[in-house]
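Only one protein chain is missing; all other protein chains are in place.
Going by the order they are written in, the chains are A, B and C; count residues from 1 in each one.
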Amino acid sequence: MYPMAAPFITQSWLNAADDFSLAALRGRVVLVEVFQMLCPGCVSHALPQAQKAARHFSATDLVLIGLHSVFEHHQAQGTRAALQAFAHEYRLEFPIAIDAPGDADAVPQTMRHYAMRGTPTLLLIDREGRLRIQHFGVLEDMALGAMIMSVIAEGALAVASASSNPAAGCDELGCVTP
Amino acid sequence: MYPMAAPFITQSWLNAADDFSLAALRGRVVLVEVFQMLCPGCVSHALPQAQKAARHFSATDLVLIGLHSVFEHHQAQGTRAALQAFAHEYRLEFPIAIDAPGDADAVPQTMRHYAMRGTPTLLLIDREGRLRIQHFGVLEDMALGAMIMSVIAEGALAVASASSNPAAGCDELGCVTP
Amino acid sequence: MYPMAAPFITQSWLNAADDFSLAALRGRVVLVEVFQMLCPGCVSHALPQAQKAARHFSATDLVLIGLHSVFEHHQAQGTRAALQAFAHEYRLEFPIAIDAPGDADAVPQTMRHYAMRGTPTLLLIDREGRLRIQHFGVLEDMALGAMIMSVIAEGALAVASASSNPAAGCDELGCVTP
Partner (left out) sequence: MYPMAAPFITQSWLNAADDFSLAALRGRVVLVEVFQMLCPGCVSHALPQAQKAARHFSATDLVLIGLHSVFEHHQAQGTRAALQAFAHEYRLEFPIAIDAPGDADAVPQTMRHYAMRGTPTLLLIDREGRLRIQHFGVLEDMALGAMIMSVIAEGALAVASASSNPAAGCDELGCVTP
């Protein structure tokens, strides 16, 4: 029914060994926050919300992972040092995968493989490793709490993925790939 | 395992016929917001949150009910007219039960029967009519969304009912029965 | 240039003697918050903002006064007991004038005399007793702070630069040089 979540194609990891992988998390629900450090909607909303979710649910049920998928401003946010400084200042202590760069500084490889529309994007992967939710843009806390619990509790969930079709570029909600 | 939710002992209903009852809602999850119109934590937090929950979940899954349980300031908030004015100004359009008064203006009868500690109190009743959650005080949106989804999806839920033991009287979180 | 602020026509006062009057406050700037206890915009915004202003400015410069002007739902909010219960729950400890009722339960007398359009209305009266601002509806904090300061003074500003001595490094408030 649900497809398996494809492995991440990473350059390296922050806060985890470089051979870290999604497969190691089988048995737990995984919340993946895909972001760029200069994406306003990621900084002000999506990352704090993901951290709140990680605090709210038991670590034996839910694991939080970041995926840094830079598709613009490569010079400013494309280095490991820039991401390290950002993670340090914003106290991001969960494992963060650095997406492998695409050709000619375009959309990076994991982002392209998942056909993500931009950042922030949230992935929810169930205990069996299947991709249950892929959501671009902002979610209300109540909706996210319900989604996570639904996957944890393994009931049926109809996600009303209500986000419309934003134009390329960045706005308050996030950044859309060209 | 879970006890059946006791019937409400009501004086009358607002936004519903006077013979309205919980029993009529069997098959759907029922969210009951117990409040007083002069309880700051009810007005600023609990009622708006309950309305947000009602918007977020499908009406075929979740029904919102109010219970006005006045245990203080009876003169100011104890009349049907006062509650009607309040419901009008705050756009409360869901059915609201008016709790039957206790002896000598003390704690009203439904509130006493449920041994509620004050307002706001939230009850969550499952599709079979069993009382699943009774929570006094403030809940985060993410927690409430998760709880409702859990009861809707019928998984196991361990509610960490973390609220401590507040003293009698009102504070920002609500009002505690003496 | 500016008209004198007309005396309030009151039924009685809460948190003050019944012969309290604006005239007694000459020499200080007076912020008057005109409200109804069942007016959502008053409860959620205007009253908390007025209390914040009273905390922010020195009591020798600014005095906060309430004016309860009931023009609807007289049965629910028109009694002194109802207002007392409300003031108790919401911790309103400043003097509150109860506007004298109009004919046939219509707009009360002070509200009519000032030709106010509704609640919340904010009045700002200068040290000489002149009405400087009469504003209906919501104001941003920054605007209100600027208005009050403008009326308070042409004087130098004593900034209570209250920030303590944080350690080097970054926290939520900012980053400190080593």
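The rule we apply is simple: contacts are C-beta pairs under 8 Å (C-beta built on N, C-alpha and C of every residue); 3 or more make two chains touch, one makes a residue touch a chain.
The model shown is predicted, which means the values in this text are computed figures rather than measured ones.
Considering the full assembly, A:Phe86 is the residue among A:Phe57, A:Phe86 or A:Phe136 that touches the omitted chain. From the set C:Phe8, C:Phe71 or C:Phe86, the residue in touch with the chain omitted from the display is C:Phe71, counting the whole complex.
Listed by residue number, the positions of chain A touching the unshown chain are 38-40, 43-44, 72-73, 75-77, 79, 81-86, 88-90, 170, 175. Where chain C meets the missing chain, the touching residues are 36, 39-42, 46, 52-53, 56-57, 71-72, 107, 111, 116-121, 132-133, 135-138, 140-151, 153-154, 157, 159, 161, 163, 166, 170-177.
Basically, only the chains that are shown with their structure count from here on.
A summary of chain positions shows that the Cα centroid lying nearest the centre of all protein Cα atoms is that of chain B. The geometric centre of chain A is 46 Å away from that of chain C, both derived from CA atoms.
Residues of chain A found to touch two or more other chains are absent.
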